[in-house]
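With one protein chain held back, the other chains of the complex are shown just where they sit.
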Amino acid sequence: MTDKTEIAAMESYFQRLWPIMRSITGHGVRQSHDILSELVPFERFEVPTGTKCFDWIVPKEWVCREAYVIAPGGRRILDIRENTLHLLNYSIPFRGRMTLAELDKHLFSLPEIPDAIPYKTSYYSPRWGFCLSHQMREGLQDGIYEVVVDTDHIDGSLTISQAILPGETADEVLISTYTCHPSMANNELSGPLVSAFLYRRLALLPRRRLTYRFVFLPETIGSITFLSMFGTHLLEKLVAGFVVSCVGDARPFTYMKSRRGDTIADRAAQVVLTKRTDNLFHLLDFDPNGSDERQYCSPGFNLPVGVIARALYGEFREYHTSLDNRDFISFEAMSNSVDVCFEICHTIDRNLTYCRTMPFCEPQLGRRGLYESVGGVQVTEERAKTLLWLLNLADGEHDLIRMAVRSKMPFDLFHELAETCVKAGLLKSVNKSL
Amino acid sequence: MTDKTEIAAMESYFQRLWPIMRSITGHGVRQSHDILSELVPFERFEVPTGTKCFDWIVPKEWVCREAYVIAPGGRRILDIRENTLHLLNYSIPFRGRMTLAELDKHLFSLPEIPDAIPYKTSYYSPRWGFCLSHQMREGLQDGIYEVVVDTDHIDGSLTISQAILPGETADEVLISTYTCHPSMANNELSGPLVSAFLYRRLALLPRRRLTYRFVFLPETIGSITFLSMFGTHLLEKLVAGFVVSCVGDARPFTYMKSRRGDTIADRAAQVVLTKRTDNLFHLLDFDPNGSDERQYCSPGFNLPVGVIARALYGEFREYHTSLDNRDFISFEAMSNSVDVCFEICHTIDRNLTYCRTMPFCEPQLGRRGLYESVGGVQVTEERAKTLLWLLNLADGEHDLIRMAVRSKMPFDLFHELAETCVKAGLLKSVNKSL
Partner (left out) sequence: MTDKTEIAAMESYFQRLWPIMRSITGHGVRQSHDILSELVPFERFEVPTGTKCFDWIVPKEWVCREAYVIAPGGRRILDIRENTLHLLNYSIPFRGRMTLAELDKHLFSLPEIPDAIPYKTSYYSPRWGFCLSHQMREGLQDGIYEVVVDTDHIDGSLTISQAILPGETADEVLISTYTCHPSMANNELSGPLVSAFLYRRLALLPRRRLTYRFVFLPETIGSITFLSMFGTHLLEKLVAGFVVSCVGDARPFTYMKSRRGDTIADRAAQVVLTKRTDNLFHLLDFDPNGSDERQYCSPGFNLPVGVIARALYGEFREYHTSLDNRDFISFEAMSNSVDVCFEICHTIDRNLTYCRTMPFCEPQLGRRGLYESVGGVQVTEERAKTLLWLLNLADGEHDLIRMAVRSKMPFDLFHELAETCVKAGLLKSVNKSL
């Protein structure tokens, strides 16, 4: 389905979501989730301000009506209608006149990337501020500036949207993505868009063994809130999970392992990426300096959750600036990210463990039409080799992913042959998590 | 004993065995085993056609009286008396006249090696055919050909020959080799010849701790039949085993590990080959696309059986063709293969585990005459170093092979020093399989 329709649809949703002023809470988030709910049938959770979630408290909801500065010449600058990054995200309200020197204390720019507006937030320390390119900052004239920050922090709620694709078993795969950054492309919209289109592809599967839980939430406080609601359930049911983030650029994929490092999530991602990229992807060990996997992999949960990305957050120069925009990403690449995520999920879904019904010696394959009937030739075919690997490793200790890793033969072929062998009475599936 | 007598004897047996038409069953196999029984006192098992062995049934015995084709000019071609490979092995009987076009459907040749006659079989699909060089096939004239395939498939038996060299314990080492291919040198006669001469060398040992079981059988169906008879016993008693195959050429050795990968068989083969070849040998992980190790290492048995070879089956161009002939092999190399196999077996035989009688600190070696009496010199000697390694690692957890691997000191020296230390009362042997 990596087709032009999907690519065009992604671009269209991107354009609608781009200009919205998002933050960890508030109207922008809800507006964004409303749009995404056209793609994914969300269940919406509104968690009230003040709710205690482990060590955290759901913060006030941010209302942002308008924000700009009137320069000495009367020109309106730093208007969030021009670029949502201009306002220090979660700013407290302010109205007033001041000199450039006074204003400057509230300005943020990046001397090392002078044409980029930085993205800055102040969630837990009440202040206001504006972000601008260093070029623009250098050009500001002396004089009196009028500042308007028409915001509010009210008792409201934090928004989490969830959608569940039920499968034959209650064992779950989690897809977690965040929707709390304003107008940025790779490190904001790519995650929710790839997740939403992944949902649609999985929904089309005629059969799912596993249940898929998709969550769209603000980073950190959102995953903490979510875990306070569903963490116990996930501890019991989660087989694999992925934080999907920064998947919009055309660079090589990155997979960061879960804290445990050898979960089914980790092995599935590696086996799929090795095959699809000819081993040209970045494989990283877990590092607790990242996104929501920090919470999923906190020591009390230690869930099997890794990160699927391309250029990882912080690894690209455009990160957290206005340069992370539509020019930085590619919708073809984004659709390819959906392909990879889908194949990882589909691999996990089919990752069963098998036992031979009669484990002594090889079965007589010729008699069952499972083997070439003219012998004496070197068994070169991938299919025949994979079949022998399958029959040899079907000992209840190797799931199909482990077989693919050990033999270097394709997972899909193992799965197909396993189904054939089950029908032929040679294998039976074992209920066992490895 | 790697002497000219052995080499000459090997060559003489090779010449007698070469022209025989062997297959998985039948007269040629028995004739071959009769010849080999001059070297090894075989116990012969004749397993009747129709006997059920796990998922398999012992097939009919093949009778092959003659097979040839009369070409249009009256010349007899493709006669098995000229080369046993000419007949598709296990062919059904046929007599008749036909055009070249009709005959051609029954011909097999290798365009990529035009001067080689391929070796082809059809055990489980009834058909007849002839194999020839592609050069010859291209030169066949139009006209009427007369085909004679005077064969039969009768109720008979499958032949397995076994010889046991008893040792002090019932723990066993298995040597398995196959005798089911017609006139080929490396991938047929080298295995039985090396195994037979290995038997003779082991038989000369004044003392054997372990019992050695040698089996000569047809590939696949033979090892399956053998396992149906002795598999349960081997599960209990087998310490190490080796499939000996393709050991006739002068190329570097190959060792393919057992499925378990770290058995005594695997460690002994590695320690011996590392020393004898200066680490220039191929070490392969288990792959279930090979010879009889597929059955020995099937999940229900999972026996400690590896493969000793030089150029592995399928890794040399001459494999399964008429080019795998006497010119391809070397009797000196074959005798050297006996050396290696003997040393591997002898290493396993002496691979005991030891404990210090008094494990605290080093014993006073000088007093016992076990150490140089003028101290103060750097202890450089291999002998002194090995002695300290032995006394340090004699903790009941390291067998002598593990000591040799960890210390990089020679196994033989460990064994000699261990015996000395037992006599000196410093060590005692521990009954323990590691």
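Order of writing sets the labels: A and B. Residues in every chain begin at 1.
Following the convention adopted for this analysis, a residue touches a chain if its C-beta (ideal position, glycine included) is under 8 Å from a C-beta of that chain, and two chains touch if they have at least 3 such contacts.
Because the structure is a prediction, the values reported are computed rather than measured.
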- Out of A:P41, A:P252 or A:P288, which touches the unshown chain? A:P288
- Note on the structure: Across B:R200, B:K237, B:R326 or B:K385, the one contacting the chain not displayed is B:K385
- Message: For the chain not shown, which residue from A:G231, A:G248, A:P304 or A:P363 touches it across the whole complex?
- Response: A:G231
- Which parts of chain B are in contact with the chain that was left out? 355-356, 358-364, 366-367, 373-379, 384-385, 388-389, 391-395, 407
- Message: Which parts of chain A face the unshown chain closely enough to count as touching?
- Response: 53-57, 89, 119-125, 220, 223-224, 227-228, 231, 259, 287-289, 294-295, 297-302, 313-314, 319-320
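The rule is simple: only the chains that are shown with their structure count from here on.
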- What whole-Å value do you get for the distance between chain A and chain B if each is reduced to the mean of its CA atoms? 54
